[in-house]
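In this view, the complex is presented without one of its protein chains, the others remaining in place.
Showing chain A:
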């Protein structure tokens, strides 16, 4: 490739006259790609053989392409780009460097990004720019890296905006703490106002509310004294705009071999929304508890006070019947009997109401009890009824769980009594009590249940009259009855009490049934109770 003899300007005092061959050699050993363009001839007159390392083309390849690489240049408007580049070359001033970045296709087909710096090497007779020397490098990897960094930075910024958080970093020998843009925003400050993004510790502390400051400072001291590598504390700040914010501060501390703190990198997150939400939730919970307590107290007192006059109606009725039987006559005795029966029924209602309200008062303490024992005791209690009805009660192996013993007795008593009550006239009743561990598929959709705990699934099923499936929920409602009193005795509270017992033991109960096809009551109870739940 021809190369004109060019005078090389080397600043004094190291002036050096090099021959064309020497200059070419110099260009060839340069780690950068060197190429020279003749502006007048509008062609490349030299390219160093680094071109083969960078772009894969040999001198022969380039010869075949007409001594030019324009055919492998990638540009949406190639002609305009080439024309503009020549204009730029022609306009280059003495000592000026023009920078270009362009893409070019490697011999292997991949696209490389080339950054090129152009300077005037020689002038023609008219004093116009003649030869332009270009020093180029492959910046493909550097560009990709830079792009990657930009993307990451963008991602971090977006994350900080979305999560209302910011990060900071401190390093040994650095005068301040480096804040991320998000942290400035968190403090109600414009990141642009702090070009070096560095602030002092005192600056940060000036935002902490005075009541929390000592606690935060003491905590930091303890962490450093104990050489803990994690740091977490919650405190309040008042931001630059005067808003009270709740922050969670987390950091990781790195210590050097000498045990001295070397680097701390941390995150501050704004949990004001969560805090507000939580406070509101707590406030409502307190109000709800109070209202429930009032209601329970009311039910308890009302039941008690209602019982008194009722007892008297019954007592006077009985006295009347005993002392004045003769005078009353048959009809009179019948009236008194009806009156006393009505009073007894009301007494039953009140008793059940009392039981119902007592369940939620949680006066009973927890114990590990065998449900099998409980059911056996219930069966003993119901011995007479079971024999009268010629019923069969079959029980599986039942687990031992933590629960309130009297309540568990009441639960099984109500369910089994229920099964013995709603029987088909011509069929011998069969009641089956089964239990097994509940699987996650069964319990995951139940709101009342914590899927991370172990639950037992207990079922009490019968071959009785069943009920219409649409009533499956309603039968648990207080005073809800599906049948007339003359058909089946009852106060309409039995199942409501069951639900209350199951729920107060942190479980869940449901009913399945169809008319004439029996009923099945399924309840889930946890193996262990956690009083704090």
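By definition in this document, a residue touches a chain if its C-beta (ideal position, glycine included) is under 8 Å from a C-beta of that chain, and two chains touch if they have at least 3 such contacts; residues count from 1.
Everything that follows uses one rule, which is that contacts and distances are computed from a predicted model.
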UniProt protein name of the chain not shown, from "Iron-sulfur cluster-binding protein", "ABC transporter permease", "Response regulator" or "DNA ligase (ATP)": "Response regulator"
Which of A:102, A:219, A:344 or A:471 contacts the chain that the document leaves out: A:344
Touch with the omitted chain, as defined above, among A:60, A:211, A:257 or A:308: A:308
Listed residues A:137, A:275, A:364 or A:510, member touching the removed chain: A:364
Chain A residues touching the omitted chain (full complex): 300, 304, 307-308, 310-312, 314-316, 318-319, 344, 347, 354, 358, 363-364
